[in-house]
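Note that one protein chain is taken out, while the other chains of the complex remain in position.
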Amino acid sequence: MTSSDVLDTSLNIQLVQSGKILLGDIDQILKVLKKQAKKYKYTPCIGRSHGIHAEPITFGLKLASFYEEFKRNRKRLVDAIAEISTCAISGAVGTFANISPNVEKHVAKKLGLKVEPISTQVIPRDRHAFYFSILGIIAGSVERVAIEIRHLQRTEVYEVQEFFSKDQKGSSAMPHKKNPILSENLTGLARMVRSAVIPALENIALWHERDISHSSVERNIGPDANITLDFALARLGNILDKMIVYPKKMIENLNITKGLIFSQEVMLELTKSGLSREQSYKIVQNYAKKCFAEDLNLFDVISNDKFIMAKISSKKLKAIFNYSSHFKNVDLIFRRVFK
Amino acid sequence: MTSSDVLDTSLNIQLVQSGKILLGDIDQILKVLKKQAKKYKYTPCIGRSHGIHAEPITFGLKLASFYEEFKRNRKRLVDAIAEISTCAISGAVGTFANISPNVEKHVAKKLGLKVEPISTQVIPRDRHAFYFSILGIIAGSVERVAIEIRHLQRTEVYEVQEFFSKDQKGSSAMPHKKNPILSENLTGLARMVRSAVIPALENIALWHERDISHSSVERNIGPDANITLDFALARLGNILDKMIVYPKKMIENLNITKGLIFSQEVMLELTKSGLSREQSYKIVQNYAKKCFAEDLNLFDVISNDKFIMAKISSKKLKAIFNYSSHFKNVDLIFRRVFK
Amino acid sequence: MTSSDVLDTSLNIQLVQSGKILLGDIDQILKVLKKQAKKYKYTPCIGRSHGIHAEPITFGLKLASFYEEFKRNRKRLVDAIAEISTCAISGAVGTFANISPNVEKHVAKKLGLKVEPISTQVIPRDRHAFYFSILGIIAGSVERVAIEIRHLQRTEVYEVQEFFSKDQKGSSAMPHKKNPILSENLTGLARMVRSAVIPALENIALWHERDISHSSVERNIGPDANITLDFALARLGNILDKMIVYPKKMIENLNITKGLIFSQEVMLELTKSGLSREQSYKIVQNYAKKCFAEDLNLFDVISNDKFIMAKISSKKLKAIFNYSSHFKNVDLIFRRVFK
Partner (left out) sequence: MTSSDVLDTSLNIQLVQSGKILLGDIDQILKVLKKQAKKYKYTPCIGRSHGIHAEPITFGLKLASFYEEFKRNRKRLVDAIAEISTCAISGAVGTFANISPNVEKHVAKKLGLKVEPISTQVIPRDRHAFYFSILGIIAGSVERVAIEIRHLQRTEVYEVQEFFSKDQKGSSAMPHKKNPILSENLTGLARMVRSAVIPALENIALWHERDISHSSVERNIGPDANITLDFALARLGNILDKMIVYPKKMIENLNITKGLIFSQEVMLELTKSGLSREQSYKIVQNYAKKCFAEDLNLFDVISNDKFIMAKISSKKLKAIFNYSSHFKNVDLIFRRVFK
């Protein structure tokens, strides 16, 4: 048995163990997200695209979307662990010239690993590249949630806040500030985990039956990327578990645009009445501009337009300017995600 | 003269020309930023750290900060162009075995390039790596400005808006929406330009007196990174030139926190009266929490605290709750930047 | 149905189609590798670690190792295609507010896609990040094979050569040169495909229910990474199919070190005779140094050492200095790989 045989299989064992810790972290996140998604299943808040208010959603839907993403990440990580769950004890260049393949088989079984079907002096590095690529993707998901919290904690938005203990100081200079520093921290850590991906990909093309250039890379990214992601996931689970949610502020924000967010449905209703999509769009956009410019409420303005009211009943209009119609499929979506 | 001599010097000529186009783009941005910074030199808006309101600044200061950053980028780009302004006509392995060094000297002079002091079959690729790294940094600055605009155009913030022609449709589905799509586009393009940096760095370590692995990289990133950045810079200049600024909304946002943003100065003033920083911090933080929780105005609350008012004069307190004291050094900063 | 619904599902359809083309490329590579591996199953060549001769392998083993790696890549690509085989027609923020979920279901079925369980305005970008990460890994494998060929075609090694048509010019300046330019080209292209991974990971963290920063990235890397990898895989298949192999040169190279490559086995045999590993190592290393310094043949030197020959029979020694004992498990490995 060569030292490469021992060291290389050891590395895989360590990565498998690290991967399992990360799996545990993800399970914790899934548990918290499920709890919170159900809690806020019907808590209305504005859905935003391009940072601009679009249409109502519920806060639970945001969380359910994260849940589904981490479910995918869990599956990817399981696959990644399987990828590096191999054992190679095949000698200096992988020929079993001085050692029986049965040793490899025996050791693999003892260690709960699969036999590497064909190795050089080392286990091929595309396996490790896959593992670290998955860490990079998971880090991207961590960043997605962290960015969301940072946005929702902005002073002007303030729908969500990272937990802030009674005795905790905020900004050292500014006593009034409660900063989403944990989520900001995660944003930076996501950059770090991602930065391990390219070196891992560069490690694949070893010379001939191995060169050892991969080793210094793995001695760095092995512990660093795993530990950083472990820390980040644990922190994220904690943030999600303890976050303070302000449903009242969510409603206030929903109303900021004074009904403009229902403009699409007015438009769609108009098209049903026989107007072309272009005509309907034009009519509604004009009123939307007017409301925005003069700080008017879209419902009031439209109620006073006889042309429109001849096409849309008063009852229908009221239904349009109501969140709840937007939530009729929330339960369906939740069943898809949490069943 | 070998084909490598010709092709390699040609590449440098193309990069120099591209670099000069980018310089022109930056000059245009500098011109626009200078104009806008001066226009909004004393337009008050909130300064934010961690996305949370901190203390007042002026919108002109934001723009001046971008101006200074693009000044640095200009200088970096001039250096980068100088780095690749070299000519090598030195034969198959750089020894001038079959061509006189005078040819190189002559051609370099004709082309306005410097003689490459020592080349292999090609010009060393650390020069090109420097050039593309600078493109990556400039792209980072483009992203910084783009992110700022996207933030300022958020529905809840709405202090700035990308230009939106009268006849332009907004969202195809939602007639009321005006999305900062140009700045979002720049955010993505910054990712693309940045992605050229690592391949350019990987190109440095050519084998022996050259291998041609760098070539397929350069045939891609040469045009792509330069053209993408040219497009992005031109677009950014245009956005900054035509952006719609809402000073009134900036004032409204400044007042959202009802005076909390002046808490630091109240605290500092208290320390001058003999209280420790810790005591002062505690007092002010408590009031800040109270105001936030009960939607009160910090000025009113503090005016009614006899303990504090015994330490801070009423006149002083009024001065503290006033933006203008924050702007006393704006002119100094502008002189530093625009002199 | 919003334009986002249409565009986003369209992107996935395009990626699925691209992925399937890549699958076809990989299948072609697998076919060629299988053919060549079997052809050269017992063609002896030196196994190298650290670029230094280690122990004999067969050229077929090299190719079998690539085969197994591309088998893994095939499976990863199948998974990646499944990841982006989803359809979302869920409206402006994913709530199905103005469209029935049945439309989504119907369209998904028609298109052979799965329903996206929960979407925002768009399909979540961790899916696309996974897809592009897999392209990056496959590119790493392309590079691995390309680097191997470049090494084997080095003048001093010359065991393999890229196909070179009778009428083809070599170097334009140097008529005698046959350069592995196709494999060098692949090395650079691998850098390009890899460079798409980070932007794809950066695309995950979209703001709220979507921002459009991902779009300019995908309009670039969507076609570029797929087409580049398609080209690279097709070229690689072609190189492997037509490569010229020089078994005679492989044997010559095996003998360059005059038996030094069998030193490990001499050492191991000595330990069986009762010597400690340290003693054995020392003895053999001394002879190895002597042979290297004085250009002697290790077999001759050892044959003349009475101390050693008292421990190793002459017959055994001859067996040690023979490649074939190294190949006793080649068939086992081939069965593992090709069964």
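The letters A, B and C name the chains in turn, as written, and every chain counts its residues from 1.
Just so it is clear, contacts are C-beta pairs under 8 Å (C-beta built on N, C-alpha and C of every residue); 3 or more make two chains touch, one makes a residue touch a chain.
This is a predicted model, so every value here is computed, not measured.
The undisplayed chain touches these shown chains across the complete complex, A, B, C. The chain omitted from view is touched by exactly one of A:N73, A:S141 or A:N203, namely A:N203.
In the complete complex, the residue from C:A37, C:I81 or C:V157 that touches the missing chain is C:V157. When you scan B:H208, B:K248 or B:K315 for touch with the missing chain, the hit is B:H208. Checked against the hidden chain, the listed residues B:D5, B:D25 or B:E55 yield one contact partner: B:E55.
Contact residues of chain C toward the unshown chain are 46, 48-55, 150-151, 153-157, 169-171, 173-181, 184, 198, 202, 253, 256-257, 260-261, 263-264, 267, 281, 284-285, 288, 291-292, 298.
Take chain B: the residues that touch the chain left off the picture are 4, 47-51, 54-57, 61, 64-65, 68-69, 72-73, 76, 79, 83, 91-98, 101, 115, 117-121, 124-127, 129-130, 133-134, 136-137, 139-141, 143-144, 146-148, 151, 190, 194, 197-198, 201-212, 264-265, 268, 325-330, 332-333, 336-337. Along chain A, the points of touch with the absent chain fall at residues 2-4, 91-92, 150, 171-174, 179, 181, 184-185, 187-189, 191-192, 194-196, 198-199, 202-203, 207, 211-217, 220-221, 224, 228.
The rule we apply is simple: only the chains that are shown with their structure count from here on.
Ranked by how close its mean Cα position lies to the mean of all protein Cα atoms, the top chain is A. Averaging Cα coordinates per chain places chain A and chain B 27 Å apart.
With centres defined as mean CA coordinates, chain C is found 40 Å away from chain B. Annotation for chain A: residues 48-51, 54-55, 151, 198, 202, 264 touch two or more other chains.
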